[in-house]
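Pasting a structure below so you can have a look.
Here the complex is missing one protein chain, while the rest keep their positions.
As written, the chain order gives the labels A and B, with residue 1 at the start of each chain.
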Amino acid sequence: MKKFTVKLLSAFIIIVFIFPILYTISHSFMDGYQLKNNEVEIVPEIFNIQQYYEISVEKNEYFKLYINSAIMTAGVLLGQMIVSIGAAYYFSVKKSRYSEVLFLIYTFFMLLPLQITLIPNVLLYNSIERYLGLRLFNTQFAVILPGVFSTLGVFFLKQFFESMPQSYYEIAKIDGASDLEILLHVVLPYSKNAIAALCLLIFIENWNLIEQPIIFLSSMSKMPVSIYLNTLYSSYREIFYAGSVLFMFPVIYVFMKIRDKLKVMVLKISDEGR
Amino acid sequence: MVSGLFDRILKIFFIFLSIVIIIGFVFLAIRNYIMPEVTATKPLENSTLIKKDYFTGRVISRETIEVKADRKLYIEEINVKSSQIVEPGSKIITLDMSRQSLNTDTEAVELQNQIKLYEIEKLNLKSQMNNREASVQRALESYNKAKEEYESTSYLYENGIVTKEDLDSKNDSAEELRKSYEREVSSLKSETEIYAMNLNRIDSEINILLGKLHGKVNEENKITVDSEGVYFLSDMVYIDYIIDKKIVEEGETVIRYSICNSNSDLYIEAYLDRDVYDDIFNKRYSVYFWKNDERKKESLNIQSVRSFPDHNELIFSLRDELREKVYISDVVRFMVQSEENYECVVQKTAVVPVGEMKSGNYCYIYTIESEESILGQINYLKQGEYKILAVGDNTVAVEASQTNTTRIDRNSIIANYASAVLENEMRVRIIK
């Protein structure tokens, strides 16, 4: 009996989560006529790809913004990789009281929600513009930079680096590797899957950014697709669903690919512990 | 089994989405990057334009010689055409001698004989004058001699060598000679007057005779042919008009020609537009001309302009050094250049004329507007219709035509096309 209720509950949760996605996908194959008249329908009357045709051939400014999304996400990913790996490595290797305190402060900042950091960011950009003459508003950097220095990556990776058996580190030291060489040849290959998982998290988070672009960007041509979808919904309903599906596509795809690797990583960690 | 199918569907779906994305990017690239390139310029306000108009014309002599038939002529062959330049001595028309009555021109010979007689008389009179002058000269010499003698005698007398009677006699003879000299002089004077009068008389007689002689050829309308009936002229002439029928009645014009290389005034027969004509007539202008195959333009002084319903004539005088260069019936190109101040002047490469690029025609000019859109800053063209006021070397003066509301002002950005055909609302890329 208990098993049954658990199954029922899980089924219910799954349906609640999956339904919007399926709804969007199915609507993306409807043509304009059907959309105008009855949007409540679930299954398209005629399965056609007119929406996709329209969005790719005619209204392809969508893709310009797609590039924007990609640039923003890639920028954050790249920056985060460098910053997080470097910082996490430092924190895990150099164990001094100073570094402990620093890490504590760092963790504290991780807990600060977006709403608190937003206004200080704006003030910071303003002063940079005033004193250094460098205009950050309405550039991709304004959105990328806060994302790069978000502390989730440091925290996550530091824990992971510390979980690596110390002997790898020591044997590498005996072998003659410098700290940097250890990072590159030993630590990073070992942490491949953890880093992949982190990348996935960062990717999903930044692909769907909404608040930062709205606040830091003013011209429509620099917005990511996440914002543009709203415009599409109100003005170009007929390609909105196709646009949404295309927007979801990378996230779902990457997740599906990484899923196996994540499994492997979990197994590996349990294996190492033996 | 189900999961395998599901995976396959998913895979197909993903591939489909990837294709859509790729197509989208490709079309975006096409749309964004493949567009006509233009350069942008600003119009010149209140600038002077050197307006240049071109026209062609033909050089014609003012003076033509018209020859009419003095009797009925039977023409066997017409050897020239009108507007032709004929070398000296070449056949112009050939008469049918079998039917044509010969008419030896004895009168000319008689006139010439008379002229000869007068010439002889002139010579006689001249020799008479010469004789008279010679005798005067002699008298003067005698008198001078006597005077000398008297002077030397008076010297002798003063020195007591000769007597007073000797001196007086010398004085008397000198005096006599002087008087005779004076007589000679005065008679010479009167004879000179008579001589001049005679000369005049004779000359005018000769002139009348000469006139008659020439008139026989020109005004008395005589076609002078040689023994084979060929009529020719001894100058290089330009045939303005030549008869086209074989039988000519008396009094009909046979030929009208101008002598090339003559010093007569030349004029150009050309078809000028009204405003060009006005320019030359009214405004500051410079006119240049050159023959089609020459490179150098020569400036021209126009003496007058005459207007005809279908064409205009410019009468101009040639500087001496150009007289060699310009021949009758030369086709020359002219350029009228005047400087004007216009309110709105644009680059010539910005103007797309409807028809020919000349003043009075309409044209299209494209201004560049820019707009902020999703794709960033885009530039697109706005078409406007304008009227060409004047055409210069590199610039054109325009004004907005009535149907078009956009005015070009100092801040407009105008597209100069470097490639392709432009249209209204077309997206363009500006290159420097």
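Operating definition for what follows: a residue touches a chain if its C-beta (ideal position, glycine included) is under 8 Å from a C-beta of that chain, and two chains touch if they have at least 3 such contacts.
Following the convention adopted for this analysis, contacts and distances are computed from a predicted model.
Asks: Suppose you had to identify the omitted chain by its UniProt name; would it be "ATP-binding cassette domain-containing protein", "histidine kinase", "ATP synthase subunit b" or "cytochrome-c oxidase"?
Replies: Its record in UniProt gives the absent chain the protein name "ATP-binding cassette domain-containing protein".
Asks: If the full complex is used, which shown chains touch the chain that is missing here?
Replies: Taking every chain of the complex into account, the missing one touches A.
Asks: Of the residues listed, A:L134, A:I171 or A:I210, which one is in contact with the missing chain?
Replies: Hidden-chain contact among the options goes to A:I171.
Asks: Tell me which residue among A:F29, A:Y125 or A:Y190 touches the hidden chain in the full complex.
Replies: The one listed residue touching the chain not shown is A:Y190.
Asks: State which residues belonging to chain A touch the missing partner chain.
Replies: For chain A, the residues touching the absent chain are 165, 167-168, 170-177, 181, 185-186, 189-190, 192, 271-272.
Simple rule for what comes next: only the chains that are shown with their structure count from here on.
Asks: Quick one: which bits of chain B touch chain A in the complex? Just the residue numbers, please.
Replies: So the residues of chain B touching chain A come out as 10, 14, 16-17, 20-21, 23-25, 27-28, 31-32, 372-377.
Asks: Could you please specify the touching residues of chain A with respect to chain B in the complex?
Replies: Chain A reaches chain B through residues 49, 52, 55-57, 60-66, 219-221, 228, 242, 245-246, 249, 253, 256.
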